[in-house]
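Complex shown without one protein chain; remaining protein chains in place.
Right after this comes chain A.
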Amino acid sequence: MLKSKTFLKKTRAGGVMKIVREHYLRDDIGCGAAGCTACGGAHEGPALEPQPQDPASSLCPQPHYLLPDTNVLLHQIDVLEDPAIRNVIVLQTVLQEVRNRSAPVYKRIRDVTNNQEKHFYTFTNEHHRETYVEQEQGENANDRNDRAIRVAAKWYNEHLKKMSADNQLQVIFITNDRKNKEKAVEEGIPAFTCEEYVKSLTANPELIDRLACLSEEGNEIESGKIIFSEHLPLSKLQQGIKSGTYLQGTFRASRENYLEATVWIHGDNEENKEIILQGLKHLNRAVHEDIVAVELLPKSQWVAPSSVVLHDEGQNEDDVEKEEEREQMLKTAVSEKMLKPTGRVVGIIKRNWRPYCGMLSKSDIKESRRHLFTPADKRIPRIRIETRQASTLEGRRIIVAIDGWPRNSRYPNGHFVKNLGDVGEKETETEVLLLEHDVPHQPFSQAVLSFLPKMPWSITEKDMKNREDLRHLCICSVDPPGCTDIDDALHCRELENGNLEVGVHIADVSHFIRPGNALDQESARRGTTVYLCEKRIDMVPELLSSNLCSLKCDVDRLAFSCIWEMNHSAEILKTKFTKSVINSKASLTYAEAQLRIDSANMRDDITTSLRGLNKLAKILKKKRIEKGALTLSSPEVRFHMDSETHDPIDLQTKELRETNSMVEEFMLLANISVAKKIHEEFSEHALLRKHPAPPPSNYEILVKAAKSRNLEIKTDTAKSLAESLDRAESPTFPYLNTLLRILATRCMMQAVYFCSGMDNDFHHYGLASPIYTHFTSPIRRYADVIVHRLLAVAIGADCTYPELTDKHKLADICKNLNYRHKMAQYAQRASVAFHTQLFFKSKGIVSEEAYILFVRKNAIVVLIPKYGLEGTVFFEEKDKPNPRLIYDDEIPSLKIEDTVFHVFDKVKVKIMLDSSNLQHQKIRMSLVEPQIPGISIPPDNISNMNLNGPEKKKMKFEK
């Protein structure tokens, strides 16, 4: 069965190196068409349908298969993913080229190929005896590949004819390359361009919108003038990077100013970590998250990051001159030391485009098919798309993909992908924020669900192996109200020797999620449960999260217990870990638990247990703070939802009770104990969590702000920071301390998961613990599941598996978890912001007291303690004369006319919902007190405010 032909391939790598590789050609590769007798049974997996029932194409009415070339696959993947397109042959040559050129497209193609319904077949043409072609003298690799594709297409057509004489089955070659198409037609292969084919699908006109619009090379320069300088080719960039003339980094657009961006330089050298880019031309068509090469400008052209907030509002292409004006505006005089390294983009090393959510800004011209699309993410430029359904898409959230950005175009070109729904509707908005934050939120697949235990479930003899029966203990759980995924429970009892036994019992999720199966893979991918205001995106299916794993009261549940023997001064004498079965006696809320502790006449087991825990927790907390743990603050709010409409009806900052801190204290203790244990057992591959100390420069804002209030904040160690924060009280201003703590929180670094074998700094700065991990919430965090598995192996309760002891795999998991956690946080914040908007929409306009958190060049950022809401008050508006602003970076203060604003000043602001921009409905705040003529609004004539923004906009168009 093996036809072997050995041949030589020569490549150059550095010096001259002769590489000899074997290349076997086979005769057992099937064509993939079901029922093909010539290559009977040789195809496995998804195959092509014998009689494709394709949507009628006016160009080729007979049944046919499609055979796209590389560029079609790369650029028109959105079309190919449409359910209307089926029976496609993907050649190995094409797939390899795609793989080398774009990893995301490659992944999507693989997903499509694995979908049985789509009938995509991968044909291994490079190893097929009849379709293999050798590179000819003078032929370059691209031409060879094109030829290989044509040969395969031709072979297919002949092969299918052989299959049965009367069969009209055809293979249609799809290419956008004109020369390639001509050659194909010459050779007798039916060939069309992608556009021709899609347009001929009369039954599916909506597909046309999904076509990527690729301007052909010919007419690229013709129309309009060239705005951008050319990107250098990759080879030149690599040369430049090697020699040091260019720097490689990740492009990060500024959220606040569309003409500004920073580039984070990859590499080890400390200096020039960050480079500023300013102005459209210097940004040179880079899009957020692209990997770019930048060239540093001479020092004379260096600029400082502007504190101006600027949004792109241009409607058409002609306002390039206006842009220049604006760019000038950024370059205000600044002191020498403020200048930062400045550069310009010379080329793109790798695009990191993804489909973007946003809205259509319909063109002013009614008949126009070209419209601008405004992404929800402000860091993404607007995208020009071509669509015929503009009127139906207006006012809806849609997804658009970028196709390219020609040099003569102010905006990138893209195409429509998907319609999500009406703007402002809760489901649509939730979908948008989940998509924008890359939160996997599809329902669990059948494959995943198949690994769930069968109901009714009960604990069997087998489950009891290696497990301790702790059902007799008086265990209870304390959680926020309405919590259904209870993953921790506690107990405390006095032992005969007078010591206390304290147990933390965590849901044994790793008992249900076995390593490597689909359920495990899906949870690993999701990484964390995402809590939105009205919705929870589970990491594990509901059966586990709210039932079998949830440590509800009065049912037997499997748990992983961490049991300490402590003396009355909370010193740990003994630590024991065991898998167990528990039966929780009560599931309490924080408030209920607090009531029990406080009411003197309650003497039952649960209450004494709680009191014991509470007493110990206080001692533990004191010890922890002595060691230098930080108590930080961030305003958190909770919405009271209407039970039927799920609209927020009230907003309230979260209350903290003693019991909150009691539970927290024991969770920290359990996490630290487990971290020590797993690190002891697996020094190379324990999954831990660290919190690096922030660089001193991070504290600048905090120190400066405190100084303005004559307070001193020491930041050399965590302990001195904690102490100076405690000392920073002002008798006349009780809220100051909270504000300082909020600011301190902003200075912190992000805590991250890591694998112990890949790092040597384990310290957790915020908790002042030398080692830390996450063990206590396996229902909602995947990290905890891994930690459970490690601990189970460490105590001999479970067996190990390959991936668990592979530190590179573990590092990959950590990377994903860190990403998912960050995204989940952002999604939560976005959800809160959206609900705050809904709340203020119903509430109308309110005036509230606020404190200044930051001072910017043309705005102040304020915090409203009552709602835990943060907002920006702008002092420059489009239609008003600009007030006199003097900004001082040293003190941070902003002088407007004659009033000076410092950080922490108390102001009064008016809050209202600004819906002038449908896409970004936002909370707008304006100053009420102190009164500045022409800037602040008098508190009484609120009703006269011009709230209907859309009208304003219309007026602008008429001009």
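Structure notes:
Rule of thumb we're sticking to: a residue touches a chain if its C-beta (ideal position, glycine included) is under 8 Å from a C-beta of that chain, and two chains touch if they have at least 3 such contacts; residues count from 1.
One rule holds in what follows: contacts and distances are computed from a predicted model.
Chosen from "Exosome complex component RRP41", "Glutaredoxin-C11", "Proteasome subunit beta" or "37S ribosomal protein S9, mitochondrial", the protein name that UniProt gives for the omitted chain reads "Exosome complex component RRP41".
Within the set A:Ser57, A:Gln76, A:Thr93 or A:Thr113, the residue that contacts the chain not displayed is A:Thr113. For the chain left out of this panel, the touching residue among A:Thr124, A:Thr589 or A:Thr745 is A:Thr124. Residue-wise, the contact with the chain that is not shown comes from A:Val20, picked out of A:Val20, A:Ala141, A:Met455 or A:Ala600.
Touching residues on chain A toward the chain that is not drawn are 2, 4, 6, 17-26, 45, 92, 96, 99-100, 103, 106, 110, 113, 122, 124, 126-127, 801-802, 805-806.
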